[in-house]
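For this view, one protein chain was removed and the others were kept in their places.
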Amino acid sequence: MTKMFVNDPKQFVPEFLKGIALANPDTLTYDPRFNLIARADAPRNDKVSIIQGSGSGHEPAHVLVVGKGLLDAACPGDVFSAPPLEYVQEAIKRVASDKGILLIVNNYTGDRLVFDMAQEFAEADGMNIKTIMVNDDVSVQDSTYTVGRRGVAGNFFVIKAVGAAAEEGADLDELVRIGEKVNSVARTIGVGLTAPTPPARGEPLFDLPADEIEVGIGIHGEPGRRRAKIAAANDIVGELLEAVVADLPFSSGDRVAVQVNGLGGTPISELYLVYGIVHERLAELGITVARSYVGNYTTSLDAAGASITLVKVDDEIERLLAAPAEAGVRIF
Amino acid sequence: MTKMFVNDPKQFVPEFLKGIALANPDTLTYDPRFNLIARADAPRNDKVSIIQGSGSGHEPAHVLVVGKGLLDAACPGDVFSAPPLEYVQEAIKRVASDKGILLIVNNYTGDRLVFDMAQEFAEADGMNIKTIMVNDDVSVQDSTYTVGRRGVAGNFFVIKAVGAAAEEGADLDELVRIGEKVNSVARTIGVGLTAPTPPARGEPLFDLPADEIEVGIGIHGEPGRRRAKIAAANDIVGELLEAVVADLPFSSGDRVAVQVNGLGGTPISELYLVYGIVHERLAELGITVARSYVGNYTTSLDAAGASITLVKVDDEIERLLAAPAEAGVRIF
Amino acid sequence: MSSQSFAATEFVVRTIAQTSCDNEKRFGDLDAVVGDGDFGYSLARGFEVILADWDSYDRSDIGTFLQKIAIAITNRIGGTSGPIWGTAFLRAGGKLKGHDEISGAEVITALRAAAEGIQARGGAALGDKTLLDALVPATDVLETKLTEGVSAAEALEASAIAAEAAAEATTSMQAMRGRAAYTGERSIGSVDPGAVAVAVIFRRLSDEWTSR
Partner (left out) sequence: MSSQSFAATEFVVRTIAQTSCDNEKRFGDLDAVVGDGDFGYSLARGFEVILADWDSYDRSDIGTFLQKIAIAITNRIGGTSGPIWGTAFLRAGGKLKGHDEISGAEVITALRAAAEGIQARGGAALGDKTLLDALVPATDVLETKLTEGVSAAEALEASAIAAEAAAEATTSMQAMRGRAAYTGERSIGSVDPGAVAVAVIFRRLSDEWTSR
């Protein structure tokens, strides 16, 4: 038996979704047939509705960021699997707004295929629907691959910015512009210290020896750039930050939003230790932190590890990131 | 080498505290000589200042709940160790307010002794200073022990309630009354699925076989009521909830605040699954959830596991819990 | 609706479903090497519904039957495999609409349509290290054998052997599509789970064909 809180592993996702619904009775609705969590006040015809699909196992992404100024609905698939077509079609139906529908999709084949199909069907139904692809992971050098980069923790910033703009009444094209802009200046890389254990699998997804880490790991435990020996935090963070900074590139004078995201099994104390290193290195490079985020945002089940995201902000992005928001993931 | 983000293990606490300070430059101050995190606007002479000590390794408790409507200062010791006397004395000096000082102490010998000494010295200095002891853990049946119950996750509710009241201008006696009232109706029990690994130790604090759990574990990995075989979430949660409900006891018609607290290594998806079970069982008992909290509040480093806290609320407590608050641990 | 061909079609679909359910762990393990480990789980969750609701699918004709199966699995299988396998069944069914009987040539047409559907949906070419790299060679051999006029059993056995060899041969390919592609050269050295699934299915079809 796996060491986790689970009953029937196949019911893991529906059971935790039920918990989320019970904990947020006034603000969220839940349709267990389609893993569908939606804002209780959606759809509003004065506002574009925003949907994120993706697999489960990344909580609080994305079911817990349904709320005011964020998503209108999320319809996750099983653990680490894009949702089946039906779920996406139901989500679209549930929050269909006269102002349009925006799909935010992390760039994975499964998600792309299913959201493409759903969009085609919705357009055939006469809906005003568009998609933003998120692909912020610098771990994978896309020149060698035909599938492009993966979408990882950067999706938080896309959601937060377009969510805020949608709340202000921006139209669908404007949201696409904003979302694509944020994605274009967001860069992330992760590192795995341990492998995630999917409930239905009951064992870690892969073997990571006691003294090795996976640099550039994906949020589904996909391999990254290289296996490395565990090293001091300063060295690990140095390598990650270099990869992120060099990619855009970020340079002296830039203002950035920084996220140190935990993969699920790493305590927040360690994440702040990482943040301290990131902050000081950025200062050395002349890069100013405009806003910081430290905690579990886009996780990989119980994996120990972290990712670092930098987003180059301008006045517009900074304003949208600072706008108020409310969601199922909350503290007080 | 331990698989975690750490440089010199002895510098683990100061390094993550530095990260917290760098991430909250406008609202927090940090004095590295005494592990001292304080509100930038403290002390305010129109408000009692509130200090929580305790060891490190429980983050976000307590350094990340320094902020508006919560604590004025926290001065944690090393991992799992009460702070040395000097740290507490400095914290008192740093936030000394004309309206008085309130110490919130979790009931452990180390914390008691050092805060007792600090209070004695402060009183000798003519300060108006009082202490609230938190002892919400039902795991330890106190009749057989002379040391009383442990203080665990229930401290969040004491801090939140007195923090809100202090912000409204309540005087020291009133805060003591409120804090003791909240503590008297708060009950918690935890379960450990894995043991925490202190950075300076580099290995788990104790051996927990792959198929065993520790029912009633303390937040420093102290043994609880019994070792049990890992079981379905429904069964584990059933046992925990029964222990908590029977202790006060909570009964039909009660309104409660519920916290499902992660010990650090358990993903929030599992915590919501646990919450779903708790919510439904309480409903069966005729107990209504007035407010729910799901996430990592009082952790035990990277231990997998959770605790369940119930607080019987009346109008006063409910109002204070709902009051606005801001702290280093935040999402947006 | 109780023709020879219909019974054979039901046998094929049922065997695909049963094989997918029986190999959940194996397919998942393969996907964990350079993927995310859910391939076995996804297929099994989709095809267990097919087995559970077996009698409920519209059997007006073979094409309709396959398309109902297509809709059911697309609605249930998450990840890449939902659209990919769903499209394959949908396109194969499209070629057999109105049919109560199917010839060997029509089987090949249906299989070609399935492969083309997969290609259109996912953009993969042969050699990109996907299930196509087993499905297409197996279809090729089946066509050759049926054209030669050997028995169905013999043709199926030849195509199963071809599928197995082709699946094994994906080991040396670098993944250019799907999640495995993110690992670049690190994807070389392990088999493609989708291709193995196709080979395992062909193997079982051949093994159980005569005793069906």
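Note that the chains are named A, B and C in the order they appear, and that numbering of residues resets to 1 at the start of each chain.
One rule holds in what follows: contacts are C-beta pairs under 8 Å (C-beta built on N, C-alpha and C of every residue); 3 or more make two chains touch, one makes a residue touch a chain.
Remember, it's a predicted structure, so these values are computed and weren't measured experimentally.
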Inset, instruction - Kindly name the visible chains that come into contact with the excluded chain. - result: B
Inset, instruction - Based on the whole complex, identify which of B:Pro14, B:Pro43, B:Gly69 or B:Pro83 touches the chain you can't see. - result: B:Pro83
Legend entry - Interface residues of chain B (partner: the chain not displayed): 10, 55, 77-86, 108-110, 113-114, 117, 139-141, 144-147, 150, 198, 200-201, 205-206, 218, 220-223
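In this section, only the chains that are shown with their structure count from here on.
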Inset, instruction - Would you identify the shape of the chain contact graph, picking one of line, ring, star, complete or other? - result: line
Legend entry - Chain closest to the middle [Cα centroid of all protein chains]: A
Inset, instruction - With centres defined as the mean of C-alpha atoms, identify the chain lying farthest from chain B. - result: C
Inset, instruction - Return the distance between the CA-based centres of chain B and chain C, expressed in whole Å. - result: 55
Legend entry - For chain A paired with chain B, centre-to-centre distance based on mean C-alpha positions, whole Å: 29
Legend entry - Centroid spacing, where centroids are CA-atom means, of chain A and chain C in whole angstrom: 32
Inset, instruction - Two or more other chains in contact with one residue: find those residues in chain A. - result: none
